[in-house]
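Got a structure here, written out as structure tokens. Questions coming.
Only one protein chain is missing; all other protein chains are in place.
On to subunit A.
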Amino acid sequence: MYSRLSFSWTASSWAFALLLVFPIIALVYEGLKPAEEIFQHLMATVMWDYILNTVLLILGVCIASLLVAVPAAWLMAMCELPGRKHLQWALMLPLAMPAYVVAYIYTDLLEYAGPLQGALRDVFGWQNSQDYWFPEIRSLGGAIFVITSVLYPYLYLLARTSFLEQSVSLMQSARLLGKTPTQAFWRISLPLARPAIVVGMSLVAMETLADFATVDFFAVNTLTRAVYDTWLGYGSLQAAAKISVMMLFVVVLILSIERYSRRKQKVFQKALTHEDDSRFVLLGWRKWAASLYCWSLVAVGFILPFAILINYARYYFAASWTAEFFQYSVNSLVIATIVALIATAIAVLVGLYRRLDTRPSTVLPSRLSSMGYAVPGTVLAIGVLIPFGWLDVQINDVMQWLGMKGPGLLFSGTMIALIAGYLVRFSAIAVGAVESSINKVSPSLDMVSRTLGQTPVKMVRRVHIPLIRKGCLAAILLVFIESMKELPAALILRPFNFETLATYVYQFVSDEMLEYGALPAIVIVLVGLVPLIFLNRSLEQAH
């Protein structure tokens, strides 16, 4: 349909995609080496438990997120509630909370010695843990609860956007034909929003798969922990890589389901005016029940844990208000900004490449750049070190051959490795956001601009870029938030004397002394909030 793109575009798309996928290729290569005895041993003993736990965790989080987020999204998009203007962005706030911080706080609150069980014992006169039953927070269920409470906003965000984009006339038709709001929801809204919901769930699923800190804290043995154990305990990179490859397989599976679900989706953006008066107005108890429901989501995922953090920080303020703290904040900010910008640039590059060149192979760069998303950070770190370490050795060898002193480590052990690690991990988010935005640009616009004699590059600049600006903004912000929270890769890849806020906070969490790290944790959250509010503003203006 289109003339071939310039060589430089093609080449840079492939180059970036390959750079991002290289660490994973290195891992797969390790994983394909002959199976060691250790892997057999794992398969014979604990591996199936790990797999089962992983599957249960992902299913649990996905189902819980679905049940929690979709109704909230629909209420926010379609109904008029008291305080809706505040609620609709408040519902996204939990996204700024690092899961391991929330895990710590709920453990403190809900465990045997916590205030809740203590109060129950006082009220009912129970003497010890044998007298009554209380759910154990450090368990699979607890992990599902905590992870869902901070990840549901992904699904909420996508589902709400999708509901908002649905043509009002469809809903009006449904109502005119005598359907109740509930019927309209099941028969119109939900089927139309399904692709967005599946995308949201796949994001949630992959975030869950890659989580380490929370499952570690809750002693839930998932594949991520198996990878750590195998690599760092048994010291076998091959076996660890094998498990990672299994996990990659799960990712590919999740991604394929996601693609499959929207294979026939061709709904392009139209200039919609979603007038407020078209919303259902909830009355009586329904109004209050709906409000209460939404606010309780915000309370569980954000207000309560954040209030407790502030309380910790008050007590330990003097101990945490230090010069280092400021340096770590700047470190986190700068790294997250760089990563967000680069990731989005790559996403735009590969996304448009695919759009403009319709040969089937052009989809590959965008798929390849998304592969790193579910690889646990520690494994990814090693994946990054393999090619970078090799490159460093080559450079130094050449320099020495030329009779010069080698520069030492240029890539591994420097900021470059750290940034690369983040990019490999988070490009998928940017690619997803930008791609869905590109897909909404009607092809007829391309046809028109080409007919009017624009070159592909000019068309991109004058048609596509302006139309996908919002998608790019969303990509930058989401990657930024994730980079602020990123932990395991940073722990291993960081240079000397270098801390990010996340590594600094985790140090306290892993020692079960979050109180001392409350202030930096608050900063992570606050810095994450700014982009969220931005993101919401821009969504609001869109409709």
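One rule holds in what follows: a contact is a pair of C-beta atoms (placed from the backbone, for glycine too) under 8 Å apart; a residue touches a chain by one contact, two chains touch by 3 or more; residues count from 1.
By our rule, contacts and distances are computed from a predicted model.
Selecting from "Spore coat protein JB", "Glutamyl-tRNA(Gln) amidotransferase subunit A", "YciI family protein" or "Fe(3+) ABC transporter substrate-binding protein", the unshown chain of this assembly corresponds to "Fe(3+) ABC transporter substrate-binding protein" (UniProt protein name).
Of the candidate positions A:V339, A:A381, A:A502 or A:L532, contact with the hidden chain is made by A:A381.
Annotation: of A:W295, A:F325, A:F498 or A:F534, A:F498 touches the absent chain (contact as defined above).
The residue from A:I254, A:I335 or A:A502 that touches the chain not shown here is A:I335.
Per the touch definition above, the residue from A:L27, A:L42, A:I197 or A:L282 contacting the chain not shown is A:L42. Residues of subunit A that touch the chain left out of view are 41-42, 45-46, 49, 111-113, 128-129, 136, 138-139, 218-219, 221, 228-229, 231-235, 237, 327, 330-331, 333-335, 337-338, 378, 381-382, 385-386, 389, 392-393, 396, 406, 408-409, 412-415, 491-492, 494-498, 507, 510-513, 515.
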